[in-house]
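Pasting a structure here, questions to come.
Only one protein chain is missing; all other protein chains are in place.
In order of appearance the chains are A and B, and numbering begins at 1 in each one.
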Amino acid sequence: MASRRWLTAGALVVTSCLALAGCGGDSGSDGTTTITFWDDNGGPARTPVWEHIIDEFERDNPDIKVKYVGIPIAQAQQKYDTAIAGDGLPDVGGVSTAMLANLVARQALEPMDERIANSSLDGKLSEQVVESVRATVPDEKLYFVPMSTNMGVFWYRADWFAEADISPPASWDEFYAAVEKLTDTGNNRYGYTIRGGAGSISQLLEVLYGQSGIDEMFDSSGRSTVNDPRNVAALEKIAGLYRKYTPEADVTNDYVKMVAQFDGGNIGIMQHNLGSYTDHVKTLGEDKVGAMFVPPAENGSRTVTSHPVSGLGVFASGEQKDAAFRFAEFAAGKEMNGHWAAETGVLPANTEAADLEGLAHITEATSVLNDPETRLVQLPYYLPEFNAITKTDAEPLFQKVLLGEMSAKEFLDQMADKLTDAQAGYEQRNGG
Amino acid sequence: MAVGEVGTRPRERVRGRGSRTPYLLIAPAVLAMLAFLVYPMASVVYYSLQHYNISKPWENGFAGLDNFTRMLTADPLFWQSLGFTARWVLVEVSLQLVLGLALALIVNETFVGRAAARAMVFSPWAVSGVLTTGIWVLLYNPTTGLSRYLADLGLMDYGAAPLANPDTVFAAAVLAELWRGVPFFAILLLADLQSIPRDLYEAASVDGASRVRRFYHVTLPHLKDAIILSTLLRAVWEFNNVDLLYTLTGGGPAHQTTTLPLYVASTAVQSQEFGYGSALTTAGFLILTFFSVAYLRLSKFGART
Partner (left out) sequence: MSTDLSTLPPADPAARPAPDQPAPARPNRALRVARWQIYLPLGLYLLFTLVPFYWMLVFAVRPRGSTSLLPWPVSLENFETVWNGLGFGVFFANSLKVGVAALVSTTMIALAGGYALARYRFRGRTAFMVAMLCTQFIPGAMMLIPLFEVFRSLDLVNSLWSLVIAETVFQLPLSLILLSGFIRNVPVELEEAAWVDGCSRLRGFLVVVLPMLRPALVAVGSFAFIHSWNNFLFALMFVSEQEKYTIPVGLAFTLGEFSVDFGALAAGGVVAAVPVVLVFAIVQRYLVQGLSAGAVKG
């Protein structure tokens, strides 16, 4: 009867587990308010930073408890979409301008203008950052409390540069020369890596506009400048590096695979943004990683593309909006914002936090951004089609360009047409 | 078929016609489906007839058959992804079946170390999708993967990237999915092999039947139903499998590994064209229904020999 016994034992285990699985439910009848906070980029890098902020907040506000919920960044948008449709949003959550147009179109977020004006944050947030959040939505309200912005960076192997006895490139010509010089395919060393997989286009736009020096996404007649001949030439140059000075793997490289290569020690220069600083330093060591910014274009001006601003949004469906805002206010305050910036390597939105002793590359990034010679190309995150155009449609086509199956011009023409159409639709709807 | 016929017998009896018992027995399953799946399935069909894009609410509304017209007449990607899906399903399922059957037969023999071998052979089945793809990303990566270490030993050149090369990406993805999929068949077929009475083999070998003959006349006929069902279910599963290709290749390079559901995901989730994504899903549903019914008919599933 061995099988019988086996079944009985199984049944017992099961019953006890079922008993365990019964859900507890929230018990908070002691006068404290509990708010739920979704971190849209949960993981070993950022979860501990939030835990620290929450601890500090709860110490300052003993009547509020914050429940932390991490969400893997790759699924953050889907999670919000599902929650909006199913009425399951949290009180407060991490949002960025990249997903803002969407959330606002569905009236998921509470405008923050008045609350900020009446709070300790009034006048403390960087004008530039606030403006770019407002520019993302048609009604130009501030739909979240901005905490940080980001900037494109070329991470490079300081030790390789020292070995080759060259200094970090100060112009695009030097950039291409360095890429060539650092490449030694026989020893599995590549000067550069191109992001060819998911997320490729925003990084591509940065090197195109950085080389061409064009500083507007749309010209005065509303036509996209993406396929300007100068951008086409820039794309041909950068795509020409593929497989010669960059790994073959690049064509399907998303962030994860790109970092596996850089942190694995085979890449001289990798383009990404400030946010990945801790990743590289943890793996390669501080002395081996350097940061440089987009070199100036031939016309002499340094042109950088805008990066999404992130921050905390208070959701309209929440019942604890005051507490939720207090948390957002606290997190964007001088001290916590400074802590956040230092730990994650991004640029704080709170101008007072920027004065805090930060990391060298943050100080440098801030000075580059504030340099009057620097031109900022605003990516049109306000277009509802922006994701579809730059991800779903353009990413596979860019792969075709890399593989030599499509010309640079044809690819940029297609993208430009779609952007122009989307822009025209936007202006028509919003009386532009 | 002298030997095969020995094993056949009436497998079911017509009993209790009109009795309530069978309905009571299927009631839990039916209720679970009704309660939890009818509404979601119906909603997919509903949205397939709508223009529904959450980021462009002003365009939402009844679409009639617009989505389907667009799909059939103006969307080369639909056809391309469908073609790739067919190829993917066919190659995966047939390789998984053949290898799984071979493995099941091997670990069904008596030999030293059998228990350990079985445990190891089945183990990839226990590994989650997120992890499977994570490991294979590392394995295929020219910096962290097999090719790098082979090159370190001087056995090949640096830089081989199976997932980036249009000539190898299909084989590379197939291999990764086989790793996880073969044990499914092996486990199932091994379980089914247990119900073959050993005497049948004994009798056949006394008759002088070769091992190959025994396989064709005893084993295979016995496994027939299980094979039909498992290949069908597995085909459906592979058809709708998104996670592996999504992480390994993202459907690339240049759409070369984009299956229909992967295309649906990028349409409905990334571009938020939920209406069109639903239409694509509905098309997949109809295709699968058609092929499943045809497959069950043609294979004479459950027919007594």
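What we mean here is this: a residue touches a chain if its C-beta (ideal position, glycine included) is under 8 Å from a C-beta of that chain, and two chains touch if they have at least 3 such contacts.
On a predicted model such as this, the values are computed, not experimentally measured, just so you know.
Shown chains touched by the undisplayed chain in the intact complex: A, B.
Of the candidate positions B:90, B:119 or B:171, contact with the unshown chain belongs to B:119. In the full complex, the hidden chain is touched by chain B at residues 6, 8-17, 19, 21-23, 25-26, 28-30, 32-33, 35-37, 39-41, 43-44, 99, 102-103, 106-111, 115-132, 134-136, 138-139, 144-146, 149, 179, 184, 187-188, 190-192, 194-195, 197-199, 201-203, 205, 211, 222, 225-226, 229-230, 232-233, 236-237, 240, 242-243, 261, 264-265, 268-269, 277-278, 281, 284-285, 288-289, 292-293, 302. By the touch criterion stated above, the residues of chain A touching the omitted chain are 1, 3-4, 6-7, 13-14, 17-18, 20-21, 23, 36, 38, 41-48, 67-75, 78-79, 81-83, 85-88, 90, 199, 255-256, 259-260, 263-265, 275-276, 278-279, 282-285, 344.
The definition used in the following text is that only the chains that are shown with their structure count from here on.
Chain geometry summary: the mean Cα position of chain A and that of chain B are 36 Å apart. Across the interface of their complex, chain A is touched by residues 53-58, 137-138, 141-144, 148, 151, 157-161, 163-166, 169, 249-255, 258, 266-267, 269-273 of chain B.
Contact residues of chain A toward chain B in the complex are 77-78, 81, 84-85, 101-102, 105-106, 185-188, 196-198, 247-254, 256-257, 260-261, 264-266, 384-385, 387-388, 391-392, 395-397, 399-400, 402-403, 405, 429.
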